[in-house]
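Everything below concerns the one structure shown next.
Selected chains only, in their assembly positions.
The chains carry the letters A and B, assigned in the order they are written, with residues numbered from 1 in each.
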Amino acid sequence: MSEQERTKQVGDFARLDLDRVRRRGYPEAIYCESKTLEQISAIAAAVKDSAQTTLFTRLLDGHAEAALKVLPGAFHDPGARFLAWPPEAPEPSGVDILVVCAGTSDLPVAREAMHTARYLGRSVDLLADVGVAGIHRLLAHEQRLKAAGVVVVVAGMDGALPSVVGGLVSAPVVAVPTSVGYGAGSGGVAPLLTMLNSCAPGVGVVNIDNGYGAGHLAAQIAAR
Amino acid sequence: MSEQERTKQVGDFARLDLDRVRRRGYPEAIYCESKTLEQISAIAAAVKDSAQTTLFTRLLDGHAEAALKVLPGAFHDPGARFLAWPPEAPEPSGVDILVVCAGTSDLPVAREAMHTARYLGRSVDLLADVGVAGIHRLLAHEQRLKAAGVVVVVAGMDGALPSVVGGLVSAPVVAVPTSVGYGAGSGGVAPLLTMLNSCAPGVGVVNIDNGYGAGHLAAQIAAR
């Protein structure tokens, strides 16, 4: 396959990796954070007629509007800064994914993970506000945790939730630190270090606030 | 089940979590690094007659000798600072795991990951010294990489290997930074940050030199 078939040139600034679905089984995502509105529009136009799902992640102000003008009806969750095209998620396959988050503040990242996994073809459920400071709130859901094929755990501040969840289940845990919190270890450093040092093994960590990465990894693990 | 049935008290210093196999499906490992020789001996004696596999990780000088005196014939890899009892690994099940390491210096951690996954019941293969500075050495093994159900990538220094491998395969990647290297970012900080920032999604990271954690997570992912 030639390079021309494998990549699609957009303007002079991007080379879409069309080959990625064939090679990896999952489509490319457009990381929007450092792109201009013009670049977003051009990329949206380039993918408009593709049958393949395209994810736009970490949208900044104006990005969603620019994309929606080209892709009307696209799925858009402003809190999660996430947009998907075409709007219909694929039929789910593989085992079930459960996304768990510690506090209300962690919800946007948790939803980015959830949407990502759904648009990559998995079935995903969400359990919110079950932090370890009220451990009985979490334990009340022990059966639901044990039933999942993959558990994505999203937490800021002390980041202690994956250690507790990891100790309860046999499924792999994908841990996502969030930048929720302040003071020493803020910006997500504290929960990142906590998760890397989880005393329960079986925890794979992604970068701070990287809900997309967590959802993608969970989708790959849950594939059968 | 009472606490007495779920845990086994060893001396006044440890409470073995016997319930873990039932709860999580995987046995507990004994983290040796901060234990005395007497504690290792006592724990070895406590697990000697158990049918359940026990892993001893991060053995220090003298630890292996203390354990082997109580558990003669145990499997022992000095480089990987790893010991397993009983010496026979379980019959493998699940999909295949491939452990890939960038350089010769990363081998001890890679072998700790490999042994861990094997003793947790998986089939594991190892591909060594295929760092990105000679990218064709890696690409020569592209089919083998694509065939694996889970890929564990072990790398120090620049830690660039998981980004390249992650871009080639559809299976999930477990990335293990090692403390190989010196200067700025030494002690594994540079490859850890590289792996958390992998431009290929689908990479779950464990702590620096944590071959045990990587092997455990890979075993859980590879279970079917």
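By our rule, a residue touches a chain if its C-beta (ideal position, glycine included) is under 8 Å from a C-beta of that chain, and two chains touch if they have at least 3 such contacts.
Computed from a prediction, not measured in an experiment: that's the story for all the values here.
Whole-complex tally (this structure file, single sequence, 2 chains shown): 8 copies.
To be clear about the criterion, only the chains that are shown with their structure count from here on.
Computed centre separation for the pair subunit A/subunit B is 26 angstrom, with centres defined by C-alpha atoms. Partner subunit B is touched in their complex by these residues of subunit A: 23-26, 29, 167-172, 174, 192, 196-197, 201-207, 212-213, 216-217, 220-221, 223-224.
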